[in-house]
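Starting off with a structure, shown below.
All protein chains of the complex are present and in place, except for one that has been dropped.
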Amino acid sequence: MQYKLPLFPEQASTVAGPVDGLYLFLVLITTFFSLLVGLLILFFAIKYKRRPGHEAEQIHGSTLLEIIWTVIPLGISMVIFVWGAALYFHERRPPANALEVYGIGKQWMWKFEHPSGQREINALHVPMGRPVRVTMISQDVIHSFFVPAFRVKQDVLPNRYVDVWFEATKPGTYHLFCSQYCGTKHSAMIGEVTVMKPDDYAAWLVGGKVDGSLASEGEKLFQELGCITCHRADSGARGPNLTGLYGRPVRLNDGRTVIADNNYIRESILNPNIKIVSGFQPIMPTFQGVVSEEGLIQLVKYIETLSLQQGEPLNNRTSPSEIRDNEVPNIQDQMKQQNAAPQPLPGKKP
Amino acid sequence: MSHNLATTEEHHPALAHQFDTMDQQREASTFGMWVFLLTEIMMFGGLFTAYLIYRHKYYTAFVGGSSSIDVTWGFANTLVLIGSSLTMAMAVWAAQNGKRRQQMIYLALTMILGVAFLGVKAKEYYEKYDECHIPGQVIGKGFNATGGCDAGDPKKGNIADDLESRNVPPAAAAQIARQTEIFFSFYFAMTGLHATHMLIGLGVLAWLFLRAKRGEFGPEYYTPVENVGLYWHFVDIVWIYLFPLLYLISRNGHEIFS
Amino acid sequence: MSTATQPASQLVMPAKHYLNDNYGIRSWLLTKDHKRIAVLYLFSITFFFFVGGLFAAMIRLELLTPAGDLFTSDTYNKLFTMHGINMIFFFLIPSVPAVLGNFLVPLMIGAKDLAFPKINLLSWYIFIVGALFSLATMVTGGVDTGWTFYTPLSSGFVKTHVILMAVGILTAGFSSIFTGLNFIVTVHRMRAPGLTWGRLPLFIWANYAASLIMILGTPVLAITLILLALERGFHIGIFDPKLGGDPVLFQHMFWFYSHPAVYIMILPGMGVISEIVTCFSRKRVFGYSFVAFSSIAIAVFGFVVWAHHMFVAGISTYSAMVFSLLSFAVAIPSAVKVFNWTATMYKGSVSFETPMLYAFGFIGLFTIGGLTGLFLASLGLDIHIHDTYFVIAHFHYVMVGGMVMAYLGGLHFWWPKITGRMYPEGWAKLAALITFIGFNLTFFPQFILGYMGMPRRYHAYPEEFQVLNVLSTAGASILAVGFILPLIYFLYSMRFGEIAGPNPWQATGLEWETSSPPPTHNFEETPIVTEEPYHYGADREVTVVP
Partner (left out) sequence: MESTMEHAHPSRKLYLLIFFALVVGTCVTYLVAKIDLGIWNPVIALAIACIKAILVILFFMHIRYSSKLTILTVCAGFFWLLIMITLSLTDYLTRL
C-alpha cells in the first residue's frame, strides 16, 4: 500500500492560488521568526553557558531595540492584514454573472437545487470556468459549507440566506465538508462537489429527470397559496406588484428603504407586516409553517424571474443580481427558454 | 480622621490578621467592593447589549410589548427604589457617626422599601402570568401566538387586540404580537436578574441589621455598611436604566404602525 | 539578599511551616492560608488535567483509523466536548493563577496573605461545586455540544445535560471572578513598604493583567450561559432563530469572554517564563517596563478582537475587517515579550535546570503558536482554515506548548518553595525532553491536516488524512508519558526529595527570602524593599546597550 503525504489540498478554484500564496508567505514569516528566536536562544545558551569566572552582564534594556521590534512586527502584520482583507473582500463579493445554485443544510445532509430544477443530495455539480454562487440556508442548526479544494467556507445559518461563491478551474470530484459542529452525525454530513467541463455540464443538466424549474415550481406555489389574489399589476391591487421588484430598493412606510433581496422577500413571506411597502396596508397573513424552505427558495426564485420578464433597459437597474442572468448568454438562458415563462397573472384564486 | 484613629486602633477586634491597620483594611474592602461592582456592570452589560440589538431589530414588537406593561407601577417602583437608596445612604451616614438607633431605623426602612419594590414586581409578574405573557411554553399556559391568552378575550392584555384598538390592521397586529415574545424574554431576564440582586441585597441588609443591633459599627468600623450601601445603590442604578428601557418604549402615541 | 549556597546535606527543614502548622482534614478544608488553598487547587486541577487527558487519549485513539470504529459518534462528540470543558474551565483557567498565583502573589509582594482570605477559600469551594456539576454531567452521560455551546444546537437540539453543565461552568466562573478580585485588591493594597509598581515581579504584573480579564470578561460568560440555560429550560427565544432570535449573537457574547479567556490562560504563563528566564540567566530581565506593560496591553487589546472567531459565521464584511485589524494589534505585545526574553539571555550566565528547559520549550512553541495565530487573523486565509485542524494545532501550540509548559516549568521552579524539597533533576529533565518531543509530534501534523482541509470535531474522516493522524496519535502517546512522569516524581519528592533550603536557585524576589516551606504568616517580619527587581550580580556595573 502506498501512502501519499500531500501538504496542500488540490487547487481547483480561482482563489485557491492566491490563498495558497498568502499561506506560503505566512509560512515563510513563521519559519523565519521561529528560526530566528530558536537559533538566538541556542546561540545564547551555548555562548553564555554558566561557567566559573564568568558573570552575567547586567543590561537593563534598550528603548531603540524595543521600538525596532515593535515597529517591524507591526509593519509585517499590516501587510498581512491588507493582503488578507483584499482576498476576503474578493471572496465575499459574488460576481454579477454567477450561476446560481441553492443549498439547504439540515441535520445531517446537504440538499442542492439548480434553477432548472435539478435536485441533488450530498452532491453538487458545477461547471468549470464559470462563477457559481451558492445561496444557502439551514433548516435546523448552524452548518458550514466547506470545500477545501476551492478554499471557500461559509457558515449556513437558520432563518437567513447567506451565500458563497467560487469559480472552479479543474474538472474532478472534491470533498464537501460540514465544518461547523452540528450534532451526532456531523462528520457524516459530507458530500462531493463535481466540477465538469461546460459541455459535460450542459449534458448533465439535460440528462436528469426534472419536475420543473425552480421558478415554475415557485409560480405553482404562488398560485396555490393565493398570492396572486393581491399581488397583481392593476391599480386596485391590495399588495405591491412584484414584477420588476427583485433587487430594487423598496421604500417602506416608516420611511426606510431596503433592497428587495432574497432575505427581504423571504422575511416578507414569513413576517409580511413588519416591513411594509409604502402605500400599502399591513394585511397579508403570515406563511410561517406553511411553506417549506424549498418552497421559499422557489418563491424567491419566481419573484426574481418576474423581474427578468420586463425587458427594461439594463441601465435602469440598480442591483447586480438583476443584471446577472441577462448578461450570460449560455446554459441558464437556454434553460429559461425550455421552462415556460410565467404569463401575466390571471386575477383569480385557485 | 480615621487615619489617625486607625494607627492607635491596631487591636480593634474587627482587624483581620492580614492587614496592618484598620485604614488599610477599610480601603481594601471598599476597593474590593468596587471591583465586584465592575463585574456586575459587565454582567448586566451583556444583557443590555443583547437588548439593544433586538430593540433595533424588532422595534415594533418592543413597542407592542412595552405598551402592555403598566407604566404607573414602574414609575412608582422607581420612586420606591430611589427612596430606599436615600435611606441606605442615611444608614451609612448613621454608622459613620455612631448613631446606632438611627442606623437601625434607616436599615429597616431600606428593607421595607426593598420589600415593597419586590411586592410591586411580584404583582406585575402575576399580571403578566395572568395575561399569558410569560415567554416560552413552560410556565402558565405558555406564550400564545396572539400575545395574550385568547384573541378577542374581553380581558385586557391581549397585545394583538390592544394594537388593533390602536388602529393597527389585524394582520399586522397578529404578527407583531407574536414577536413580542422576544421582548418579554428580555423583560423577564432583565427584571429577573435585577430582582435576584434585590433579594440578595435584602438578605445582606437583614444580616447588617442584626450586626447593627449588636452595636458592631461605629466611626472606626463601618466598612460592611458602606459596602452593602454601594451594592444597593448599584442595584438602584440598574433600575434607573431598566425603567426607561423596558417601560417607556414609544409611550407617546406616535403612529409607528401606520 | 540570599545567603550563600550551603551544601545540601547541611540544609534542614524549618521547624514550623505552613504544612505542619496543624494537622487533620479540618485544618485543610477550613484553612484561610493562601498557601494551603493553593495546594488544594493543585490537587483539584491535577485531577481534572488527567481526566481531560484521558478524554484526549480516547479522541486520539479513535482518530487512528479513518472510520469511526472505536466509539459511536455520540460518544465521540461527548469526548471532545468534555475534553474541552475540563481542560479549559477546570484546568487551564485556574492553573497558574489559582495554584502558583495563590501561593506566590502574597509571598512576592511581602504580604501576610491575600486581601480576602475567606473569599479565597470560598472561591475554592465554588470551584469544587462547579467541578461537581461537571462531574455529575459526565457521570450521567456527558454533553455533546462542543465546549463552545453554539446555539441553536445547544439550546434546542441535543438531548444531553446542557443546563447542568452550563451551571457548572457558570459556577466555576464565579470562582475565577473572586480569585481575580482578590489578586487585584491585594496587588493594589497589600504591597510591602518600598515595593513600588516599578519593582513588582513580572509574575505579579502578568497575574494582575489576567485578573483584569477575569473580572471584566467572566460575568459576560455568566450571563450568556444563564440566557442559554433559560432558553433551553423555558424555550424563550433570545438566540433561537425559530422565535426570531439571532444565533450569531450567542457567538458574539460567548467569544467576548472566551477570546480574552485565552489570555487568562497564557498571561500568567508568560509571567512564569519571565521569572524563570531571568533567574537562570542570572540577569535582570531585558526591558522590564516593556514586558510589564505588554501584559496590560494584551489584557486590554484582548477584549477587542473576539469576532475573529466568527469571520465565516455570517457577520458583516465591515465588522470582519475591523476585528481582523485589531487582532493583528494584539500580536505585537506578545512579540515584544518573546524578543525581550530572548534578549535577556544575551551576555547572561545561562544554566539548564529543568525550569529553564521548560522555558526554552515555551518560548519556541509559543512563537510558533503565536505566529500561526496570524494565519487565523488574516481574513482571506481564515476562510479556508477556520474550523479545521489548523485551529486545533494553533490553539494547542499556545495552550499546551505555551501554557502547560509554563505551568510545569513554574511548578518545578517553585516546587522547592511549596514543599521544601527538590524534585529529582535527572528525571525532570527527561520528562521535559519527552514532553517537548511528544508535543511536537502530536500537534505539528495537525497544522498540515488543517490546511489539507480536515474539519475539527470529525469522528470519521477521509482516508487521505490517515498518515498524519497516525503520527499525531503516536505523538500523543509519547506526550502522555511526559505528563505522567512528573506526577510520579513530584509525589515521590514530597517525601524523599532532597531538602531544598530557602533559595535553591539563588533567585531574587521576596518569596525566596523566607524559609521553604514558608511559615503560615509568610514572613517573620514584614520585608522592606529597597532594590530594583531582578537585582542579579549586584557587584557588576550596569551597562546600557544604545
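Labels for the chains are A, B and C, by order of writing; each one numbers its residues from 1.
Going forward, a residue touches a chain if its C-beta (ideal position, glycine included) is under 8 Å from a C-beta of that chain, and two chains touch if they have at least 3 such contacts.
Everything quoted here is computed from the prediction, not taken from an experiment.
Undergrad: For the chain left out of this view, which of B:23, B:70 or B:124 touches it?
TA: B:23
Undergrad: In the whole complex, not just what's shown, which of C:189, C:412 or C:521 touches the removed chain?
TA: If we include the chain that is not displayed, C:189 is the one touching it.
Undergrad: Considering the whole complex, which of B:83, B:169 or B:192 touches the chain not shown?
TA: Answering carefully, the residue with contact to the hidden chain is B:83.
Undergrad: Residue-wise, where is chain C in contact with the chain that is not depicted?
TA: These residues of chain C touch the chain that is not shown: 188-189, 191, 216, 220, 248-249, 252, 256, 303-304, 306-307, 315-319, 322-323.
Undergrad: Name, in rising order, the residues on chain B that touch the hidden chain in the full complex.
TA: Looking at chain B, the ones touching the missing chain are residues 1-3, 23, 27, 30-31, 34-35, 37-38, 41-42, 45-46, 48-49, 52-53, 56-57, 71, 75, 78-79, 82-83, 85-86, 88-90, 93, 96, 226, 229-230, 233-234, 236-237, 240-241, 243-245, 248-254.
One rule holds in what follows: only the chains that are shown with their structure count from here on.
Undergrad: Using mean C-alpha positions as chain centres, tell me how far chain B is from chain C in Å, no decimals.
TA: 36
Undergrad: For chain A and chain C, what's the span in angstrom between their mean Cα positions?
TA: Chain centroid spacing, chain A to chain C, equals 38 Å.
Undergrad: Send over the residues of chain B in touch with two or more other chains.
TA: 179
Undergrad: Enumerate the contact residues on chain C facing chain A in the complex.
TA: 68, 73-74, 77, 144-146, 148, 150, 152-153, 157-158, 241-242, 247-248, 281-284, 286-290, 311-314, 317, 320-321, 324-325, 328-329, 331-332, 335-336, 338-340, 342-343, 345-352, 360, 363-364, 367-368, 371-372, 374-375, 377-384, 386-388, 448, 451-453, 455-462, 464, 466-468, 536-537, 540-546
Undergrad: Write out the stretch or stretches of chain B touching chain C in their complex.
TA: My answer: residues 16-20, 24, 27-29, 31-32, 35-36, 38-40, 42-47, 49-50, 53-54, 57-58, 135-139, 179, 181-182, 184-186, 188-189, 193.
Undergrad: For chain C, which residues count as touching chain B in their complex?
TA: That would be residues 106, 111-117, 177, 181-182, 184-185, 188-190, 215-220, 222-224, 226-227, 230, 233-238, 243-246, 249, 253, 256, 521, 526 of chain C.
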